[in-house]
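Here the complex is missing a single protein chain, while all its other protein chains stay put.
As written, the chain order gives the labels A, B and C, with residue 1 at the start of each chain.
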Amino acid sequence: MSAVLANKIRIGILGASGYTGAELVRLLARHPQADIVVMTADSHAGEPYEQVYPHLGGLNLPGLVKVDEVEWAGVEVDAVFCGLPHGTTQEIIAGLLHQTQHSVIDEVLRESPGDAAAAIQGTPRIIDLSADFRLDSTDTYAEYYGHEHYAPHLQPEAVYGLTENYRDKITDARLVACPGCYPTVAILALAPLLQAGKIAPEDIIIDAKTGITGAGRAAKAANLFSEVSEGLHAYGIGTHRHGPEIEQELSKAYGDNLIVNFTPHLAPMNRGILASCYVRLAGGASVDDLRDCLAARYSDEPFVRVVGEGIAPATRDVRGSNHCLIGVFPDRLPGRAIIVSVIDNLVKGSSGQAIQNMNIMYGLPETMGLEQEALFP
Amino acid sequence: MSAVLANKIRIGILGASGYTGAELVRLLARHPQADIVVMTADSHAGEPYEQVYPHLGGLNLPGLVKVDEVEWAGVEVDAVFCGLPHGTTQEIIAGLLHQTQHSVIDEVLRESPGDAAAAIQGTPRIIDLSADFRLDSTDTYAEYYGHEHYAPHLQPEAVYGLTENYRDKITDARLVACPGCYPTVAILALAPLLQAGKIAPEDIIIDAKTGITGAGRAAKAANLFSEVSEGLHAYGIGTHRHGPEIEQELSKAYGDNLIVNFTPHLAPMNRGILASCYVRLAGGASVDDLRDCLAARYSDEPFVRVVGEGIAPATRDVRGSNHCLIGVFPDRLPGRAIIVSVIDNLVKGSSGQAIQNMNIMYGLPETMGLEQEALFP
Amino acid sequence: MSAVLANKIRIGILGASGYTGAELVRLLARHPQADIVVMTADSHAGEPYEQVYPHLGGLNLPGLVKVDEVEWAGVEVDAVFCGLPHGTTQEIIAGLLHQTQHSVIDEVLRESPGDAAAAIQGTPRIIDLSADFRLDSTDTYAEYYGHEHYAPHLQPEAVYGLTENYRDKITDARLVACPGCYPTVAILALAPLLQAGKIAPEDIIIDAKTGITGAGRAAKAANLFSEVSEGLHAYGIGTHRHGPEIEQELSKAYGDNLIVNFTPHLAPMNRGILASCYVRLAGGASVDDLRDCLAARYSDEPFVRVVGEGIAPATRDVRGSNHCLIGVFPDRLPGRAIIVSVIDNLVKGSSGQAIQNMNIMYGLPETMGLEQEALFP
Partner (left out) sequence: MSAVLANKIRIGILGASGYTGAELVRLLARHPQADIVVMTADSHAGEPYEQVYPHLGGLNLPGLVKVDEVEWAGVEVDAVFCGLPHGTTQEIIAGLLHQTQHSVIDEVLRESPGDAAAAIQGTPRIIDLSADFRLDSTDTYAEYYGHEHYAPHLQPEAVYGLTENYRDKITDARLVACPGCYPTVAILALAPLLQAGKIAPEDIIIDAKTGITGAGRAAKAANLFSEVSEGLHAYGIGTHRHGPEIEQELSKAYGDNLIVNFTPHLAPMNRGILASCYVRLAGGASVDDLRDCLAARYSDEPFVRVVGEGIAPATRDVRGSNHCLIGVFPDRLPGRAIIVSVIDNLVKGSSGQAIQNMNIMYGLPETMGLEQEALFP
C-alpha cells in the first residue's frame, strides 16, 4: 500500500449543492490525493459554486451541471460521491454503472468475488451518501421509503460503509452505501457490546438528539431559524427510517434479529448528534466491563475514542471533525448502563466517513484529509 | 371562595436577582391581586432592580436589600417566595417562621392539623422555590445535597408544591416546597399512569433535555454562550439531585418504592424542558389507554394538556407560559410506549407554579396572573 | 372616553398564519375588550389554528378560512387587521371597504373630513400591518414595490400608524397603515431631534440589526436555521424598501426633504431590532441636550423610554413587549452623537403597535392588552 498515488483520484460529486455536498468539497479541497472534476446540482446548474456556497470561494472548482447532462463517457472519473436526495440515487447509479459496463463487471464479480479490484478497473466506484443502498432487504426499503427499490440487482453487492465494521469489504467494493448519521453514532456505541454479549438485546433504547443540518438545505418552513431556535422536540417517534437500519446492523452484531427503540430529537444547533443509549447489562458484565470492551475494540481506530470514566462527551467536542467519542456510565437502575456517543452528523455521520471509505478504497492512509481538529467554540 | 381579596397579597421575594426571582417579578407585576413589598438580593443590594434586569424597568418596585437586613417585624408580608440558592433556604425560613411565632403555630398545627388556616393567621406563608424542603427524607436530602438538613423540624409540614397533585394540602399549607423543574415535567407525565397501574414500575427511563436557564445567573465558565451554544451534552448522569425527588413522588403514585433512570441533557436554548419517558405497558393497557388515562386525569386542569395522537409537543409551544403538554406514542419495541412532556422550566417548572400555588393558598382563581400565552417565535 | 365598551370589539384577522398574525392572536387573546371573530389564512384554510401554531392552543378561536371566502355581509366585524403579504392588501382592502359601502363613506369624508367618526359608523375599520398604504407617494410605492398602487384612491385617507406621532389622526381613521419595523425604531429615535433642530439633516446614518422573524414564515432557504444561525450579514444595502418610508417621516419632522443612509443587518435571533443612528449635532446642541429633548418628548408616552446616560439598550430588554428604549451617547468624533434605539419587531414593530392603534381608535386605554413585561431570558 502506498500513501501516494501516481495520479490523484478524479472525483465526481453528484448533488454538490446540498450540505453533504458542500462538506465533501470542504474536505476534498484540501485532500492531497483528490481532484474534483465533476460536480452536479440540478437546481443550481450553471452557477459558480461560490455563489451557492460563498465559504468555498476561490477553489477553482468545476462548474455545476445537471446530473442528466454529464457525459460520463467523456469524463475520466475514478470515484463518484452521491449526495442526491433519497430515492433518486438508485436509478442514477444503475445507469452510471451500466454506462461503465457494469454487466461485464458483474460477471467478473459473480465468477470471482475475490477479484473485485480487477473487475472494477476503469469503472468509477460509487460512494453513496443517500439511504438508497443501506438496507439489505429491498422489502424493508420499500416499506420505509415508500417505493420499490429501483436497482435491486445492485443491492447485493452494496457494502455498508461503516468503515470501522466493514473495512475489508470496502477496500474492494464497487458500491459503498454510507450509513445514516443516526445509525453511525448508535452502531459504533452498541455493536461491540452486543457482539461480546455484554448487553442484552432486549429493550435497547436509543434516545438521539441532532442538529438541523441533517434535514438538508431544502426550503421547508419547519426548518426556518424562527421555528428551530430556542426549542426542542422529538420527531419520527417510532417510525424514523433509521430505525430499521440500526436494527439491521445491531442484529448482525448480536447474531440474531433484534428490535430497538430509536427516538430522534431536534435540538437548536447546526451540527452534531448525541445518542443516549439505555441498555441492560448481560453475561455478568459490569459498567466498567462495557467501557473496557469498547476501549479495546476501538484502541486502534483513528477516529473513535472511548473517553474516561465520568467524562460526558459533548457534540461540540467533535464539531467539524471525523471523530466519534463514546462514554459509558452507570445507571440509577441496577443492572443497567448508559452509553453516550457523539459525532458530527455531516462529517463522521456523512461526508467525512465517505472520504474515510474512499481512502481505504484507494489504498490511502485512512485519515488522509480528515485530520482536522474540531472547531470550538 | 372569592376571586377578589379585600387587600392585595403583600409579597416578599427572597433572592430576587436570580432568574426565578425575575420571573416572579415578571408575572407578579401584572397579577391583579399581588403587591411586591420586599425584595432581597445579597449581591445586588442597593441597586435599582431595573439595573439588574433592564427588561423589568418602570415597575415601581421596592429597592433590593440583603436578606439579613429585612426587619420582618416591621414589614407586613403575607406571602414569601424563596428563590435562594439551594442550602441557604432552610435556616432563613426557620428564622423567618420563628420570628413570626412559628412555635405557636406549630403547636396549633400539632394539635389540630386540620386548622392550619387559623394557625397561620398573621404569619407569612412560605412558597419555596429551592430544593430545601422537597425531599420527605432528610437523610436522602443530606446524601444528595451534601450537608445535613438545617431545619428538619419543618420538613414534616412542608407540602410538595406540584399543584395538580397536592392542591388540597397546598390550600392550607404554611410552607410549600415547589418541585424541581425536571420532577414537574416527569411526574405530570408518569404519576397518573403508575397510579392507574397502566405502566410497569420497573425500568422507567426518563431522558430529559433542558435549556440553560435552569443553571441560574451565576457566573460559571461552563454556562458561557461560547460553551453552550451549538452543542449538546448529558450531565449528572445517574447522579442528578432530581432523581430521588422524582422517585419519591412516583413511588407515592405507584404505592411502593421504585427507582427510575433519570438522565438530563443540556441543549442550547434558554427555556424549556422536554422529557422523553420510555415505559413498559402494564395491566393490559394499550398506548391509547395511556393517552386516555392522562387525558381523563387532566381534563379539568387549566395548565396541563394532553395532545392528540401523532402530535409531538415541543418546548417552544410553552415558552413563557405555565402550560405542560403531554403526548403519548407507540414504541417500535412491542409492549412499550413513549410519553413526551414539555414545560417552561422557569414558569411551570418554577415561578409560574409557585404563583399557581399562591393563588390557591389565598383563595384566588388558580390561573390568575398566569393566563399569558406562550411566546413564539 | 370610557375604558369599557358596551360590547367587545369584533375583530377580523386577515393573514392569521403569518408571524404577525400569530402575534395578534397572542396579544388579543388576553385583551379584555377584543373578540376575534374571523381569521383568514389561504394556505392553512380549514386547519385548526392550534395545528398551525401549537403555542396558541385551547383558545376557542374561529376556524381559518380563505380571505376570498369571507362573506363580509354576514359577519359583524368592527376592526380588521391585515397581516397579508405586501402587495395583496390594497385590492382586498379596497374590496372590503367597497362591500361595506365605502363609496358612501368616501363621500361623507370628502364633504366633511372632520366627521370621520360619523362616516364610518357600521363600517369595519382597517388596521393594516402591510406596507401597502405607508407611503404617501404612490409613485414611490411603485418604484420600491415593483408594481403600481392598486388602490390609489384610498391612499389619501390612510393614516400612518406610528401611534406616538399620529395619535389624533388615528383616533378617527378608517384606514391605519402601521409603520414598518425599521421605520418605527428609527423614527422614534430621530424625529423629535430633527423637529427640534438639534441634529443636522445631512449624513444621518442608520445602521440597523434585526432578528429573523421580520422575514416571516414563508419557506425560504435563506432563512433556514442552518443559514441564519452563527452568522451575521447586511442585506438590501442602499435599496431596502424601508429607506423611503423612514425618509418620508423624518422629512416631515424636519420640515424639508432629506435622505438618510439605512443599512439593515440580519442577526441570528428571533425578535428584536436595534438601530444605531449616527448623527451630527446642530443648533448648538450637546449630547445631553439630545437626551433631554427625547426624554421630554416621551415623558408621557407609555411605551417609549429614554434610558439614562451610559446605559445601552439591548433588544432583549424589550423581547415580547411593546416598549421602545432609546439611549444617547457621545461619539469619538467631535460634534456628533449616537442614538441607539430598540424594539421587538413583532410587537412595537408590528402587532403590538397595531393593537395600540386599535385601542385609541375605539377609545380604550392605549396600553390595554399590551401591559406584558418583556420575556427574559
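One rule holds for everything that comes next: contacts are C-beta pairs under 8 Å (C-beta built on N, C-alpha and C of every residue); 3 or more make two chains touch, one makes a residue touch a chain.
These numbers come from a predicted model, not from an experiment.
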Touched by the hidden chain, restricted to displayed chains: A, B, C
Residue touching the undisplayed chain, where the options are A:A173, A:V318 or A:I360: A:V318
Residue among A:A45, A:A142, A:A253 or A:A374 touching the omitted chain: A:A374
Among C:D42, C:D136 or C:D207, residue touching the chain not depicted: C:D207
Where the missing chain touches subunit A, by residue: 19, 22, 25-26, 29-30, 53-59, 213, 229-230, 270-271, 305, 307, 311, 313-314, 316-321, 325, 371-377
Touching residues on subunit C - with respect to the absent chain: 203, 205, 207, 209, 211, 226-227, 229-235, 237-238, 243, 259-263, 265, 267-272, 274, 276, 278, 312-316, 319, 329-334, 336, 338, 340, 342, 377
Positions on subunit B where the hidden chain makes contact: 19, 212-213, 217-221, 223-230, 268-270
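As a working rule, only the chains that are shown with their structure count from here on.
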Identity of the most central chain, Cα criterion: B
Angle of rotation relating subunit B to subunit C [CA atoms, steps of 5 degrees]: 180
CA centroid of subunit B to CA centroid of subunit C, Å: 38
Numbers and ranges of subunit C residues touching at least 2 other chains: 19, 213, 229-230, 270
